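First, the structure itself, so that you have it in front of you.
With one protein chain removed, the remaining protein chains of the complex are shown where they sit.
Chain lettering (A and B) follows the sequence in which the chains are written, and residue indices restart at 1 in each chain.
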Amino acid sequence: MILFDFELERPGTPADAVALLERLHGDARVLAGGTDLVPNMRAELIKPGVLVSLGAIAPEAPATLPDGALRIDAFSRLAELERSELVRARAPMLAESARAVGGNQVREMGTLGGNLCQESRCLYFNQRHDYQFAAPCYKLGGDRCYPFPTNKRDTCWSVYMSDVAPALIALGAEIEILSAKGIRRISAEDLFTGNGLRPLALDAAELVRAVIVPAPAPRTGWAFHKSTVRGGLEFGMAVIAVRLELAGDGKTCAGARIAIGAVRERPVRPAAAERALADAAPDDARLADAAAAAAKEVNPLPHHGFTKRYLMDNIRVHLRRLLVRAVERAGGPQA
Amino acid sequence: MSELNYVGKSWRRKDGPDKVTGKAVYTQDVKLPGTLVGRILRSPHPHARIVRIDTSRAKALPGVKAVITVDDTKGIKHGFVETPRYPADQEVLARDKVVHVGEEIAAVAAIDQATALKAVELIEVEYEHLPAVFDPLQAMKPGAPEVHPSHPKVADPYANIGGKSETEWGDVERGFAESDYVREDRFESHLRTHGYLEPHVTLAHWEGDKMNVWTSSMGAFVKRAKLARTLDLPYSAVRIHKTYVGGTFGGKIDLYSHEYCAARLSMITGRPVRIVASREEIFSAFRHGQPLAMEIKTGVKKDGTIVAQQIRVINNSGGFRGSGVVVIFLAWGFTMIPYRIPNLRYEGFSVYTNYPVRAPQRGHGAPQIRFAIESQLDRIAEDLGIDPIAIRLRNARLPGEALPNGDNVHQAGLVDCIKMAAEKSGFLEKHGRDRGAPPQGTIRRGIGIGVSAYMGGTLIYPNGSAVIVKMNDDGSAVVLTGAIDIGQGSETVISQIVAEELAIGMDDVKIISSDTDTTPQDIGAWISGMTYVTGNAARQAAGNARDKLIAVASEKLGVPVSELAVKDKVVFSTRDPSARLTYRQAIAASIATHRGDTVIGEGYWRTMRDEPNHPSLATTKGRWTENYAFSAQVAEVEVDIETGEARLVKALTVHDCGFPVNPALVKGQIDGQISMALGHAFMEEVMTKDGYTLNPNWLDYRMPTIHNMAISEDADVITEQYRVGEPYRTKEVGEGLVSGILAAMANAVYDATGVRLNSTPFTAEKILYGLKALEFKQKQASREETVGA
Partner (left out) sequence: MLDVTKSGLGTGTRAQSRLVSLQVNGEWHEVAVKPRVTLVEAIRDAIGLTGTKASCESGTCGACTVLVDGRPVLACITLAIECDGKEVRTVEGLADGEKLSALQEAFLDQGAIQCGFCTPGMLMSATALLERSPRPTREEINKALEGNLCRCTGYNAIVDAVLQASDQGVKPVMK
């Protein structure tokens, strides 16, 4: 039940949608699957004057580009990605991450773009504020931070909890962003500001239009894990995605991309850990060291009842297991 | 009765077809024209004095039909307990001060939700902040912020004591002196919510002289009594109508403020008023279960025989008395039932804090105290070198034993439960296996056992149930019962009993239930007595109708009553089956020859007919019930020792629930309790900060999903004894089985990992750091050994 009025527009094409957004000067929000936006409107965390619905625009089917990359319409439902033979064959980690989102209905409703554009979350934030935490926090334009009272003004440690984003970052995906000015392409990592107040590096008149996942090099392995308490219908305590490439000798790690989500204001790539894996033999000890280094480097925020210490331990263990798995999948020495 | 056709068999639910087709009417489905929307203004502070309330701006808002504060009420208090020692203590809306976040201060009725919300926002309240207290140990200290004055009859010098239960038998000091081994431990349980899917919702319609109420509840007669009293109306002026109820688990007993407000607003506006609680309100302002801190000192002989036990329980009972003083009484009760304790001293304190009020919750104290006692018992067994089965068998009560309060456990099946649980689970072969010889990999498996016992049908208002069976001319029956089907299957069970006693088909029984104007009084779907109390009232009523049919047939056929029997809606002579009268004929005959009397049966039941009252909450004196159910439950868990992540893999419940009227419904109760207990153990926690709720939603309050359910097996131990002549000797099965299994999971986590957790929940974090602490200790020990060498 939403208790305030707004208008809703249903443009017929993406171009019309961004033209509308441009015209509305930030008074509008994009409505895709609504699984993040509508609950936030119900709680009155967001009160837009207009919703620009993408419901009248049919998504294009995933397609392979000439260079072998996979282009996926951002309006695609997560369940479609999960079920798409093409996505499962060409970007299985993306399919698996889509399958990890929410519950069955959320995946049928939610879109790829919508999942990427979800708000960051915090226990103190994600509820109505009629009588609980009624004075607004920084993220709501107020003057305080409830969970971290010593945080300086405008520092918000809400966490960004998309399951799909870490997978896309590990896959080296790019995001196609549409606005009235045209299309720009950024790496998936650059979609995020790292600021919990406003986690997305998107202008109000911009729309995530597509995701492009590059074709994997030969001898590439991947692995994905979402740490949860109950295995479904849940945001992750940590979401970890790994892609690892072996060199021609099949014994040396040519490079690894690790992305860890749900524990910071944005998905984090532990650069030092990735560097430590590059050009090295991915033996158990090295993978364990890298995982330990990554857990530290990520520096998780305590969130949703999980302590920083435990999140580090959880990430360290699961990341190590993922690295081993990825090496196996890449056809490495452990296979 | 030799042959049973209906009871003892797994009939489909009577209400099933309505529930799978969407026809079942719940309170939110009742629509009345002209209904207004009610909304509550709640306290934004955990503890504050109300200096001033100004509702004038709210009242002036177009679309607002009424605004009430405590000044618009009669000021009549209510309470979960209303006794001379514990009189009603809570007003329906806050007066002068608020004692918890979310406390109800005012209510509005308006034409729609948006207007009602705006009106609530327009009510001006000026508060003067008061210091608040959340930890019961802090709250007890003299000089702590005073939520309410301590109970005048509690002699201890503590602050904020809402109530105290104490009892003692034997000589505890001597018991400890005579013990070979004494152990002291402290345990804590955490805050959990009930998790009923249907939110609290009330629709009230005042018709000038009649208050019609539809509300999601656990017992219509309790609701009527409390609503009538607080509204200052005669009972006959309040009618609680039947609706299906979407789950309760203890959280919908007692009077809730929104129920009163809907009724009062309807009286003022003359229109129906509906108030729906949002899930956030239920989480942050309504009642949850009760977190207990439990200190236990136990003395045993070398062979594990319990000699003495001293228990101190402290309940964080929130801003009013609620059921806080009941849970500290019950924690004693759940201590005394399963094992012989020759010397015991018990004291329980219910302590006011600035949290929302507490409610009963499935098990009502049993999960907490059994977790503590059974965990400690395992530690004692290990310290003494006894296995967990042996120590339990050593202390388990035997059939026919008298309890310290004078109750008798009758055919207590506990010993059989423990033996069968051990045998069926292969307990002793599995116990200690992974700790003894750790397997490859990171997964460790553990097994644990827990024992519990539960009473049924205890005396609490209205203390008994009545049932009326009206025969239709065609021989079918209409059953009037106040019992409310909250999902447990009361309508099905009552139908089975009536069908059995009257020898008519399940389809011949039509149930009219839970309507205070048309159905007789009923104890309600709590205190675990529905099948026993209302079931036996139904048996009496149907038997009474049957006897009348037989009496008429006897006259008509000229066959003595003793030679008549019933089958398939026919009364017949057992000597000459051709001498027969159908029910239709018998009823017609009754009307023709007995002043027009049709056939109506009446039945009444109450636990302990000779017992005037419920036992004393303060002293525990007085009998409790004649109806104790026993159980032993085994849990098998898996723990990932690198992450601490744990899950229940398999649960075995061996229980003595008396005669299972509907075995599949019994199984449903068991599975539901296993699921709830594993949520308690591993997942669920209402997180709070300074009295505010951090996770008022089902994403962050993690109730089990379909992924988490374990294999759940069960067996009833001594059914055969009941089958012979005692098909109505039913016992409790609806809430006692959340307890032993919780303890079993704690013990299984220990068995898997060596980590002993004295507080719920058993989070991955606690288990992991328990493991790390063990590792550290071992390293230290081996280092010391090296140094010593």
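Here is the rule we use: a residue touches a chain if its C-beta (ideal position, glycine included) is under 8 Å from a C-beta of that chain, and two chains touch if they have at least 3 such contacts.
Note that the structure is a prediction, hence the values are computed from the model and not measured.
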| item | value |
| --- | --- |
| Touched by the hidden chain, restricted to displayed chains | A, B |
| Touch criterion as defined above, residue of B:G162, B:G456, B:G672 or B:G691 at the omitted chain | B:G672 |
| Among B:L4, B:I268, B:L699 or B:A715, the residue in touch with the chain that has been omitted | B:L699 |
| Sole residue of A:G49, A:G194 or A:P218 that reaches the chain not shown, by the stated touch rule | A:G49 |
| Interface with the undisplayed chain - residues on chain B | 9-13, 15-26, 28-29, 31, 194-199, 244-247, 249, 278-279, 486-489, 664-665, 667-668, 671-676, 697-699, 703-707, 709, 711-712 |
| Residues belonging to chain A that touch the chain removed from view | 1-8, 26-27, 31, 34-35, 38-39, 42-49, 51, 53, 55, 77, 79, 99, 102-106, 108-109, 119, 136, 138-141, 154, 156, 197-198, 231-233 |
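Keep in mind that, in the parts below, only the chains that are shown with their structure count from here on.
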| item | value |
| --- | --- |
| CA centroid of chain A to CA centroid of chain B, Å | 42 |
| Of all residues in chain A, those that touch chain B in their complex | 1, 3-4, 103, 123-124, 126-128, 130-134, 146, 227, 229-235, 304-307, 309-310, 313-314, 317-318 |
| Chain B to chain A touching residues, read off their complex | 42-44, 101-102, 113-114, 117, 120, 278, 280, 284-285, 642-644, 682-683, 685, 687, 689, 692-700, 702-708, 764-765, 768-769 |
